[in-house]
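Taking it in order: structure first as structure tokens, then the write-up.
The complex appears here minus one protein chain, its other protein chains still in place.
Letters A, B and C mark the chains as written, and numbering starts fresh at 1 in each.
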Amino acid sequence: DTTPMTIETSVPFTSHQCDTPSRSVETSPNELLTFFRDMALMRRMEIAADSLYKAKLIRGFCHLYDGQEAVAVGMEAAITKKDCIITAYRDHCTFLGRGGTLLEVFSELMGRKDGCSRGKGGSMHFYKKDSNFYGGHGIVGAQVPLGCGLAFAQKYSKDETVTFALYGDGAANQGQLFEALNISALWDLPAILVCENNHYGMGTAEWRAAKSPAYYKRGDYVPGLKVDGMDALAVKQACKFAKEHALKNGPIILEMDTYRYHGHSMSDPGSTYRTRDEISGVRQERDPIERIRKLILAHDLATEKELKDIEKEVRKEVDDAIAQAKESPMPDSSELFTNVFVKGYGAESFGADRKEVRATLP
Amino acid sequence: DTTPMTIETSVPFTSHQCDTPSRSVETSPNELLTFFRDMALMRRMEIAADSLYKAKLIRGFCHLYDGQEAVAVGMEAAITKKDCIITAYRDHCTFLGRGGTLLEVFSELMGRKDGCSRGKGGSMHFYKKDSNFYGGHGIVGAQVPLGCGLAFAQKYSKDETVTFALYGDGAANQGQLFEALNISALWDLPAILVCENNHYGMGTAEWRAAKSPAYYKRGDYVPGLKVDGMDALAVKQACKFAKEHALKNGPIILEMDTYRYHGHSMSDPGSTYRTRDEISGVRQERDPIERIRKLILAHDLATEKELKDIEKEVRKEVDDAIAQAKESPMPDSSELFTNVFVKGYGAESFGADRKEVRATLP
Amino acid sequence: MSADPKVFLMGEEITKGLLEKYGPERVLDTPITEAGFTGIGVGAAYYGLKPVVEFMTFNFSMQAIDHIINSAAKSNYMSAGQINVPIVFRGPNGAAAGVGAQHSQCYASWYGSVPGLKVLSPYSSEDARGLLKAAIRDPDPVVFLENELLYGESFPVSDEVLDSSFCLPIGKAKIERAGKDVTITAFSKMVGHALKAAELLEKDGIDAEVINLRSIRPLDRSTINASVRKTNRLVTVEEGFPQHGVGAEICSSSASVVEESFGYLDAPVERVAGADVPMPYAANLERMAVPQIEDIVRAAKRACYRSVALAAAA
Partner (left out) sequence: MSADPKVFLMGEEITKGLLEKYGPERVLDTPITEAGFTGIGVGAAYYGLKPVVEFMTFNFSMQAIDHIINSAAKSNYMSAGQINVPIVFRGPNGAAAGVGAQHSQCYASWYGSVPGLKVLSPYSSEDARGLLKAAIRDPDPVVFLENELLYGESFPVSDEVLDSSFCLPIGKAKIERAGKDVTITAFSKMVGHALKAAELLEKDGIDAEVINLRSIRPLDRSTINASVRKTNRLVTVEEGFPQHGVGAEICSSSASVVEESFGYLDAPVERVAGADVPMPYAANLERMAVPQIEDIVRAAKRACYRSVALAAAA
């Protein structure tokens, strides 16, 4: 059912150096149901990853996105797969939004062959180049200049597409962001800097890390928009607006007011630097999935039962993918030496004991 | 003659997020004559350095400050030697302003023993710690966080003093500047960022390097002031204002509108990216020395002849210092291995041929 | 830190304990802006304070590396001794478990190549305590490379080490295990591997001497040299990339094995190092990418049996 319908965002947009998009967002029953399903799937996937981590099937870092799903989903609804996305280490759901599969996610998380990076990247390094998802980056802030570089390439190639570079509130103070913004503004690059403000960088509250936590204004001479990042429709509206703006006028900043339910990574219980009340307050009042559920029910687009069924389906999908991922083998040991270079010219490479293990790079 | 007198700056200050200091500047005949003499000395020194460079007595880089003298001189008039200064590579006159001697300058430029860094630093690396001058830095922008660190130390030590960190318009886009500014604002550091806007970073005009060349506003949430940097009195007024502000409220930016007559360094004729008319226009209308000369004559504080005599004296001082510096020996070859560490614990260090030349670090 | 009020600590996500003990004036939580806060730390050191700058891991020190090299390491020299820089840069270095390519690099050889820096790398609790104190007291910039995986391990500690006056000398290696057949040099986590390898080698009748380098710069060339002159065989172990690594230096340093001890070597030196690839995530590949105890054992045996093997091959 793609009948157009219009829904008002509950919070107005706040703008800096630019117009403000309308609060009335065009959508359709279909879109709302898709939002629901996609976000439910992301939520379920992240919760399953949590369990796999606790079962020691995932190692190292694992940064979960639950709470922030509306950003990934709303953004995708506004753009096409020819637009580029790049983000930090909290990348599972963004990857899914770009069309990545659960099997690829879980296999990568467990370091298996069927992972999107064949097990070589790990949790922080997901990519899907065929739909213009460029990672998955572990160095805070680095993805912002990289994203502006993608935007440069789009403009250079006259592709009439844009890049969304996502970063956190903690990353928003990084100097390279200001450097890249200046260059992007000078060169009118179609770059959209999306600050996912979940209000904490690890255990540090935004106001302890930033003198001015009004991230949508931090571009100074670059326009910005503050968006309710818990509302997929608001996100969609803002991203549409930003894409148009960027193609015409160059860079723009979107600050998404959002929240992560989980701790920063798996070693962080997430409750030492914020109160349980704060977390449950957000869950009750602003949860992105519940918001859409309410909308669907209010507009009679589906019954409660139908939505529960979707959730059940999603659960099964996730369980099946995990089962399949567990069957996926570890990468072959020869993979140690693949992909060091595209072209190795027959150079030698060495293992830890260089006389025992060495390879010729093709 | 220290009779107070008041002089109006010819250009008003422009402020960002703060009050504007009064255009009426308190001064005295004595101060004006000192300004004249000090600036004439700096000018002469830089012109002599130019000749020495052309005579191949100075090697490598040599960045001259002529045109910008009012900044060094006005700043010193507002502060004490307990306040810290740190700058980039264009550091000869700042060093002189802090009480460094001509002999130290010329000896360092020629790589001699009597240089302020015993010939080991070179043109870009002058220091005078006993009057809180911390260099002389060759990496564009690096001195800004360093300066904020000095300010941190002053506050930590409860010294009630401030730091002036000078940087160019080119440097003003550096990310580390924004990082340091955020931290300084969070911690209320008594840091004054002085952007010496001479309108070019090497051959690049400000507007080609910055989307927003309003440098006094680039601190966004940090206050700023735009100052006529060709007017020593305006500089003095602004620096006094900034010092008070910084001790009370933390960081502030001063943009000094100034001009360098010479090219960027000695290999730059300085005339390919700007017109000769532009240069001679500034010389005629805004020259910092001529402005003070006119003030002195207009107020009958000295005769034209007396001022010419000062210039003659200054010339002789410079010539004498050069003669003396030429007599200064090269540093002893043992200096190759001194000052690598303060404490070397008897570690070995090596020359190019390690079996021929090696040293034990004390 | 309690002894000298000029010492202060800054970095991201600093542990609550220290903050409570020394207060927010001396323990400063910073935003995620390494270049900015490192520059501020170095500036504070110019003024005469003694900052301890913490990186969450040394991978992030690359954001600030210009300040470590150009602002810290070179200042005392460029100023002919006017501006010394008493600062410590510390943090976990090298591979942790399962953190992938961007979070696993070892910076010992990079920082160890730079004149003006001191580079320390503790292995045991004794090292950590004694070397950190030495680093903080030192008037020069010190890069202090810790290892996340060692934070979890426990070591026996003597009373001497627990004494508040305990401190270790900079620039001196420690012979962790004396032996006569083969010298194994290592630092950080790899010292533990080398010691375990030595135990296994003992079962095969090989008596290995294990040197814990402790200081990468200055390198204790004389201790290494003396050992090699005794054992006539050398295995170097490190976690970092092999090319231009610490092992390469030890093998060829003039004051060291090849050049000065040239006449003494009975077998080619053996270098064990991280594999020459970015760190993979998958557990099986990761295991191949970092030196294992059996790699050290194998290399040591090769060094000891080499003359035989060569003869057999000929």
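Operating definition for what follows: contacts are C-beta pairs under 8 Å (C-beta built on N, C-alpha and C of every residue); 3 or more make two chains touch, one makes a residue touch a chain.
Note that this is a predicted model, so its numbers are computed, not measured.
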Touch criterion as defined above, residue of A:T9, A:T27, A:T87 or A:S117 at the omitted chain: A:S117
Cross-chain touch to the chain not pictured, restricted to C:D29, C:D220 or C:D276, is C:D276
Which residue from C:A101, C:L132, C:A186 or C:I224 sits in contact with the chain not drawn here? C:A101
With the missing chain put back, which residues of subunit B would touch it? List them for me. 59-61, 108, 111-112, 117, 119-125, 137-141, 170-171, 173-175, 201-204, 208-210, 330-331, 333, 335-337, 340, 349-357
Could I get the residues of subunit C that touch the absent chain, sorted low to high? 35, 59, 62-63, 65-66, 69-70, 73-74, 77-78, 100-102, 105, 109-110, 112-116, 217, 219, 240-241, 243-249, 251-254, 258-260, 262-263, 267-271, 276-278, 280, 310
Residue numbers in subunit A that touch the chain omitted from display: 84, 86, 117-122, 125, 127-129, 134-139, 142, 144-154, 156-157, 175-176, 178-180, 182-183, 186-187, 335, 338-350, 354-355, 361
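We take it that only the chains that are shown with their structure count from here on.
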Separation of mean Cα positions, subunit C and subunit B [Å, integer]: 40
What is the distance in Å between the mean C-alpha positions of subunit A and subunit B? 46
Separation of subunit A from subunit C, taking each centre as the mean of its C-alpha atoms, in whole Å: 37
Touching two or more other chains, which residues of subunit A qualify? 173-175, 208-210
Multi-chain contacts in subunit C: which residues touch at least two other chains? 31, 33, 35-36
